[in-house]
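One chain of protein is taken out of this complex; the other chains stay put.
Note that the chains are named A and B in the order they appear, and that numbering of residues resets to 1 at the start of each chain.
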Amino acid sequence: MAKITIDSEKCKGCLLCITFCPKGLIKVSGKFNKRGADFVEFKDSGECLGCVQCAIMCPDCCIEVYK
Amino acid sequence: MKKIFSHPVSLRKTSTHYCPGCGHGLCHRLVAEIIDELGIREKTIAIAPVGCAVLAYDYWDFDCTEAAHGRALAVATAIKRVRPENIVFTYQGDGDLAAIGTNETIHTANRGENLTVIFINNAVYGMTGGQMAPTTLLGQKTTTTPLGRQANLQGFPLKVSELLSQLPAVKYIERVSLHSPQEVIKAKKAIKQAFQNQLDNQGFSLVEVLSACPTYWGMPAHKAMSWIKEVMIKEFPLGRIK
Partner (left out) sequence: MKANKILMSGNEAFGEGAIQAGCQFYAGYPITPQNELIAYMARHMPERNKVFIQAESELAAINMVFGASAAGMRAMTSSSSPGISLKQEGISYMAGSQLPGVIVNVMRGGPGLGNISPSQSDYFQATRGGGHGDYHSIVIAPASVQEAYDFMGLAFDLADKYRNTVIVLGDGILGQMMEPLRLSAANQTPQTEYQKPWALTGCKGRKPNIIRSLYLGDGVLEALNVSLQKKYQLIQQEEARYEGLFLDDAEIILVAYGTMSRISKVVVNNLRDKGKKIGMIRPITLWPFPKKAFSGLPAMCSKLLVVEMSCGQMVEDVRLSVNGKYPVEFLGRAGGGVPAEEEIIEKIESIL
C-alpha cells in the first residue's frame, strides 16, 4: 500500500512524473492552478508501489510519497 | 502509512522561477537533501552564480551570497580561507563556470581549494534567452548560432571536467545526469561525495551535472530527458573523471 500527494499549486505541468510512473497512476488534471499550469493529479487505484520515481524526477518538489 | 519521500528542510517551500521541466529545481533539491543528511545546514555558505540559478538563495534555507558573473570561485576561495570550519560550495552554470569564469575555475582548482562545486551543464544560456554556451553541442541551434554551432566558427563544446582532471591539486571530478530516476540517484551520490570530501579536508571536488533546459532546447520535458540520454551523453560521457 502506497500513495502520493501532489502540491497542485506548485506543479508547473512539466509531466515528468507521468513519464516516469511505472504504473501510469498520474494524469493531467485538465484544470489550471493559480500560476496557469495544467497541473497533474494522482489517480489512486491501489496499485501505487511507492517507488518514489515520480518524486525523484519532480523538478519542483511537489510530490511526497507515503508507504 | 509512513512518509517515505518528503520535502528537505534546507529547501524553502516556495515555488521557484524555473521553467517547467528545468533541471535546476531538481538539483537544488538534491543539494538540500544532502545538506540535511550531512547535518551541515547551520554551517553551510553557498555562492549563487549569475545565470538562471542566481536566485538560488530564495530557495535554499541557509547562508548564501551572490557573486559577479564568473567570479563565484574567487568569492568561495576567500570565504573558505577565512572560515575553514564552514562548508562552502558554488553552484554555477556552464556560462558562469566555463566561459566568463574559466580563469577563476582553473586557478581555484589548481590551488586545490577545499571547496565543493556543482556545475550545471545544460548546453545553453537560459537566463539571457537561449544563446550559445561553451558547452553547446556541434550543430545545436541557439539564438547566437542560428544555423547550429560550427566547429570552424565557434569551436568545440568545452569539456571543463576533463580539462580540470589534469590538475594535480584536484581531488574529485564526476559527471552525472538528471535524465532518469536511476541517474538522479547516482547524481546525488556524487554530489554527496563532493561535500563529504570537503568535510574530510580532501580539497577541490566538482560534479558536472547534465541538466535539461526544455525551453531553450525547444522540446517538452520528457523529450529533453531523451535528448540528454541519446545526444548529450555522447559528447559528455558520464562517470568518474578523477
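Some notes on this structure:
Following the convention adopted for this analysis, a residue touches a chain if its C-beta (ideal position, glycine included) is under 8 Å from a C-beta of that chain, and two chains touch if they have at least 3 such contacts.
Predicted model, so just to flag it, every value in this text is computed and none were measured.
Of the chains displayed, those contacted by the omitted chain across the entire assembly are B. Screening B:45, B:138, B:185 or B:219 for touch with the missing chain picks out B:45. The chain not shown here is touched by just one of B:6, B:103, B:143 or B:182, and that residue is B:103. Within the full complex, the residue among B:54, B:160 or B:212 touching the omitted chain is B:54. Within the complete assembly, B:79 is the residue of B:79, B:160 or B:209 that touches the hidden chain.
Screening B:62, B:91 or B:195 for touch with the missing chain picks out B:62.
Although one chain is not shown, part of chain B still touches it, namely residues 41-45, 47, 54-55, 57, 60-68, 71, 74-79, 81-83, 86, 103-104, 106-107.
Just so it is clear, only the chains that are shown with their structure count from here on.
Centroids of chain A and chain B (each the mean of its C-alpha atoms) stand 26 Å apart.
Touching chain B in their complex are the following residues of chain A: 1-3, 9-10, 12-16, 19-20, 35, 37, 50, 52-53, 55-61, 63-67. Those residues of chain B whose C-beta lies close enough to touch chain A in the complex are 1-8, 11, 15-16, 18-26, 29, 180-181, 184-185, 214, 220-222, 225.
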